[in-house]
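The complex is shown incomplete by one protein chain, all other protein chains being positioned as in the whole.
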Amino acid sequence: MERAGLVVVAALTVLAGIARYASGFGHVAAFVLAGLALAGGAWIVSFSTEQVGQRFGPAATGLLQATLGNLPEFFVVVFALNAGQRVVAQTAILGSILVNALLVLGLVIIVGSLRERDHVMRFSPRLPNDTATLLLIASFIVVLVGLTNSAHDSASHHIKTISIVSAVAILAVYGFWVRQYLAAPQAGAEEGGKPRLSQVASLTLLVVAGIASAFVSDWFVHALEPSIHTLGISQTFAGLVIVATAGNAVEHAAGVVLAYKGYPELAVSVVKNSIAQVAAFLLPLLVLVSLFTTTTLTFAFAPVYTGALLGTAVIIWQITTDGEATPFEGVALVAAFVILATVAAFET
Amino acid sequence: MERAGLVVVAALTVLAGIARYASGFGHVAAFVLAGLALAGGAWIVSFSTEQVGQRFGPAATGLLQATLGNLPEFFVVVFALNAGQRVVAQTAILGSILVNALLVLGLVIIVGSLRERDHVMRFSPRLPNDTATLLLIASFIVVLVGLTNSAHDSASHHIKTISIVSAVAILAVYGFWVRQYLAAPQAGAEEGGKPRLSQVASLTLLVVAGIASAFVSDWFVHALEPSIHTLGISQTFAGLVIVATAGNAVEHAAGVVLAYKGYPELAVSVVKNSIAQVAAFLLPLLVLVSLFTTTTLTFAFAPVYTGALLGTAVIIWQITTDGEATPFEGVALVAAFVILATVAAFET
Partner (left out) sequence: MERAGLVVVAALTVLAGIARYASGFGHVAAFVLAGLALAGGAWIVSFSTEQVGQRFGPAATGLLQATLGNLPEFFVVVFALNAGQRVVAQTAILGSILVNALLVLGLVIIVGSLRERDHVMRFSPRLPNDTATLLLIASFIVVLVGLTNSAHDSASHHIKTISIVSAVAILAVYGFWVRQYLAAPQAGAEEGGKPRLSQVASLTLLVVAGIASAFVSDWFVHALEPSIHTLGISQTFAGLVIVATAGNAVEHAAGVVLAYKGYPELAVSVVKNSIAQVAAFLLPLLVLVSLFTTTTLTFAFAPVYTGALLGTAVIIWQITTDGEATPFEGVALVAAFVILATVAAFET
């Protein structure tokens, strides 16, 4: 099955490249092809990391997977910032958090709890609680900056400096967490399968997919703006739902499949690691990287997204803090995503 | 005792009807009579449901009781919307949540914990945590809409559509929760007494009280506006405190009595079910029903009530999540209600 998948993704990537440069292709076709190639690339990165990482145990593998799996998001945001599309860049990052925390985690919980006899999915609460801490700290700076901005405080003229200091502080927190997370004994270490690819093949795949995703991200961003116009979608919806889904959904279908197969620890680990990383590593990293791009990225988000981020942090903390989840809680997360997507559809 | 109560409520209802249509009665007298009849009707509905429901176990009974016990609120809000009194309608719903979550739950905790030797009231944390999830999801949409509105985002011109989609999403969550709640084994199933009325008598009472409460709600709303003017109360205080108390206090005196008699599970169940239901069933239902009334109800509340809702959701989650409550925590909830009522008294 993996073999067929690789061929399809390779074909999609080639087609997306042609659509980017050949004339005669509409923007929307180029956009859809690049989106599919991006999602496929994320899957290859995720799959080959898993193969490479079998020897490191679930914590290190999950972390490596999240890190490399977030490569496409990283490139998309950098290219969007360089193209002056700040709204797309911001909402793509936020969307990565929200898609994972609401839609993917919701589906993981529904699938994972329904397969249990008593409809309760059980997992170690340590990682969910650590993720909640990381998300809350990231939300803390976003909320402070947002309040400063809306009150037109004098600090609102120094958002860039404040963002840089905060980014460094949050990266330090993430660094400490990673060190502690990798050192701790892991729940669910017995879960997971055997490698199906040789080490060399996996590494080759990883490098090729990583490079390809950089190119595809460029094509994706290039086709995004005109496609939004043609399709009449809001920039916010494009970033928050479409870009975030293309960069995460296929990759984290893995999480849902793991939950379905009865590996709750791994499923929760994949999703929570991804959330923690986007919030406490990718976002502050991109704030620092954006010092070198055309458009600057700061922690200043529109009020409604500040609220969405904080609300999501609080809701997934409340639901997963006890190490138990029931179907209704999964449905609640999916419903929150539907509500959020509806609001995004009406934003500019 | 029930017999005497029934006679008193019947008399009050008749008097309220006379005060509504006979000339010579002042607005305030009509308002007070209708308020008392409303509270009495809520008690009869609550009492007869309990009788009907003895055979279904505490979960189903609590749920049925909350549902029918919320009938008067439902009618009051519908009539208020039809009379163009949006502030009263909104604050009456919010007030139902806040009176239950702060005042009634606070009293239940004080009474229930003081009777324990170590002054700690103990109950299963499942229902409180589910209620917290439902309240947080409802708060999520209210906060998003509120932020959109105060920032004058383009989505703020589509609050009605967003509210409809969100209402359907939250009703779905509530539906899943009810299904799961009724299927789960119940803590405190051994608590509660024996039926004191025949099935036929209970059902008759229920139907009569249900119909009567529709009429009384109409009279109550009719007398509300002029009474507010005469008494110099703010609309907000009327909705948030007076209407909410008339619709809930007597009904949930039941909760306090259960706590006093040493049935902590039932007491918490009655209050938490009511909170969950108003937030995740009555509110979204009324948003949909209001499509057919003169005034539309959306999830757009004034900022201070948005904050009050979210704050209440967080505080009762924090206090009850561990399945233990102490007197000071009850006092804290009552104090929060006093603070809120004071703010409401100074609103328009």
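List of remarks:
For reference, chains read A and B in written order, and residue numbers begin at 1 within each chain.
The working rule: contacts are C-beta pairs under 8 Å (C-beta built on N, C-alpha and C of every residue); 3 or more make two chains touch, one makes a residue touch a chain.
Just so you know, these numbers come straight off a predicted model, no measurement behind them.
Only one of A:L105, A:I137, A:L224 or A:A246 touches the absent chain when the whole complex is considered: A:I137.
Mapped onto chain A, contacts with the missing chain fall at residues 125, 129-130, 132-134, 136-137, 139-141, 143-148, 150-151, 153-155, 157-158, 161-162, 165-166, 169-170, 172-173, 176-177, 179-180, 183, 314, 317. Counting the whole complex, the residues of chain B in touch with the unshown chain are 119, 150, 234, 302-304, 306-308, 311, 314-315, 318-319, 322, 326-329, 331-332, 335-336, 338-340, 342-344, 346-348.
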